[in-house]
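What you see is the complex with one protein chain gone and the rest in place.
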Amino acid sequence: MFRILMNKLSTIQSHGFHTTTCLNEVQLLTRLRVVDNSEIGKRAMAEGKPPKVICVYNKKRVGYIGDRVMVAIKGQKKKGILVGLKQTQKVKVPKFDSNNIVLIDDNGTPLGTRIHVPIPTILRTILKERTHAKGADYTKLLGIATRFV
Amino acid sequence: MSIVIRKSTIDILCAAKWIARRDCRALSSVPEKVDIGEEVKEKVPGHKPRAHNPLLEYRHVYPEFLPDPNPKWRNSLREKMERADMLKRRSQIDIPEFYVGSIVAVTISDPHAQGKTNRFVGICIDRKGSGLRAEFILRNVIDHQGVEVRYELYDPTIQLIQVLRLEKRLDDKLYYLRDALPEYCTFPLDMDPEILPEGTPVPLNPVQVKLKPRPWLERWERQELKGVSNIEEHLKEKDRVRRELRKTPWEKYDLMKQYRKTIPAEDQSEIWNEVYNQLQQMRVSRKKMSRKRTFATPKTQLA
């Protein structure tokens, strides 16, 4: 009985099967890690139900650093920005052990108030490029970061 | 048809050449293998007492000066130009001696960062590439998040490479640290450099890391790792059987494979003769500079 329970628990944690390819690409149904201290993100991570990607907003439908994604988190649809990737990166760009995401709303304002993992510096340039005068302002995300690598 | 026949004859000729060269190499008395361990070297019967060539020791300190052994890409002139460019870069920046397992701090000029410089500290988990393509990977755990950065050795945006702790590990590649417990690759960013007394050999750190439970990123049990202690705990009977089936114990006797992977000793000594003087001069001048600096610092403190 105990063993069955343990098995079940372990499958929840490691998902049992791979939804990402060996390239560790962020694509549809990839599980991500919320790294800000927003209420919904904290609870989702604590319950062991990390958010799933349901849309990547670019032409290739594969998420790269700084891309906007839509995630399903605790039965809700939320938008987020990829701030750290597991896949092999270019020279001098850090590669992380997990796929990290910061939740934002439609205006680009982050839901949390603090990011508790380091963030790549290249994100500064990428997010500045993505921000337009009348659209969403993504650079607010940089204000809540604690450390850059 | 004629083309086919001609090609096959060429192949035969090539093969004959290979064999002839191999015979010559077997007779050569200098240690010639780069990647083979000490035990294998000793087993190779030498016809003459082996002459110890200090120049060949440079292959450990400056591995990127040896070209890629693939004969498809070899060209002596290109390699020469590449080495000249490498020495030019080395005259501008001190690229110290470090190994896989050493703890290195790298400062780069980064157009994205706030102060336009960026510093990263981490353990070197791999060194690869040859010539100007040489690169290394640093790994660290910052705020409970594993981070890896890949740097090119001859990138002109690198301002400083500082070795904080010079040591070797039991394995050639430390990719298993990704699956190890985080304390094995957690290093503070404001770590102080540990200075070894001059003339001491590079210490070997015999630490054996503990892996996290599976799933792993690779099948570590099949790679004959020396630096992992608890690999057997996580294995099932099935994995042990598979590991036995996949073993390739004959590979260490495959002379041809070793030949293709390495640069012959004669070529190596040629390369080292070419770059030895300049490297030595750079070392000496750097030492003088550092001595001057150490003399200079107390003065500033007094003032």
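By letter and in written order, the chains are A and B; residue numbering begins at 1 in each of them.
Heads up, the rule we're going with is that contacts are C-beta pairs under 8 Å (C-beta built on N, C-alpha and C of every residue); 3 or more make two chains touch, one makes a residue touch a chain.
Quick note on the criterion: contacts and distances are computed from a predicted model.
Colleague: Between "Trafficking protein particle complex subunit 9", "Large ribosomal subunit protein uL3m", "Aspartate--tRNA ligase, cytoplasmic" or "COP9 signalosome complex subunit 3", choose the name on the UniProt record of the chain that's been left out.
Modeller: "Large ribosomal subunit protein uL3m"
Colleague: What shown chains does the left-out chain touch?
Modeller: B
Colleague: Of B:K72, B:K236 or B:R293, which sits in contact with the chain we cannot see?
Modeller: B:K72
Colleague: Among B:Q92, B:T200, B:T248 or B:N277, exactly one should touch the missing chain; which is it?
Modeller: Spelled out, the listed residue whose C-beta touches the missing chain is B:Q92.
Colleague: Just to verify: which one of B:L132, B:L189, B:V202 or B:L279 makes contact with the chain not shown?
Modeller: Checking the options B:L132, B:L189, B:V202 or B:L279, the one contacting the hidden chain is B:L132.
Colleague: From the list B:S109, B:Q162, B:T186 or B:Q278, pick the residue that touches the absent chain.
Modeller: B:S109
Colleague: Could you please point out the chain B residues that touch the chain left off the display?
Modeller: Interface residues of chain B facing the absent chain: 72-75, 77-78, 81-82, 85-86, 88-89, 91-93, 109-111, 115-116, 131-133, 152, 154-159.
Following the convention adopted for this analysis, only the chains that are shown with their structure count from here on.
Colleague: Please work out the Cα centroid separation of chain A and chain B, and write it as a whole number of Å.
Modeller: The mean C-alpha positions of chain A and chain B differ by 34 Å.
Colleague: In the complex formed with chain B, which residues of chain A make contact?
Modeller: 14, 35, 84, 89, 91-98, 100, 116-118, 121-125, 146-149
Colleague: Could you pull out which chain B residues touch chain A in their complex?
Modeller: 108, 110-114, 118, 120, 135, 142-152, 155, 157, 178, 215
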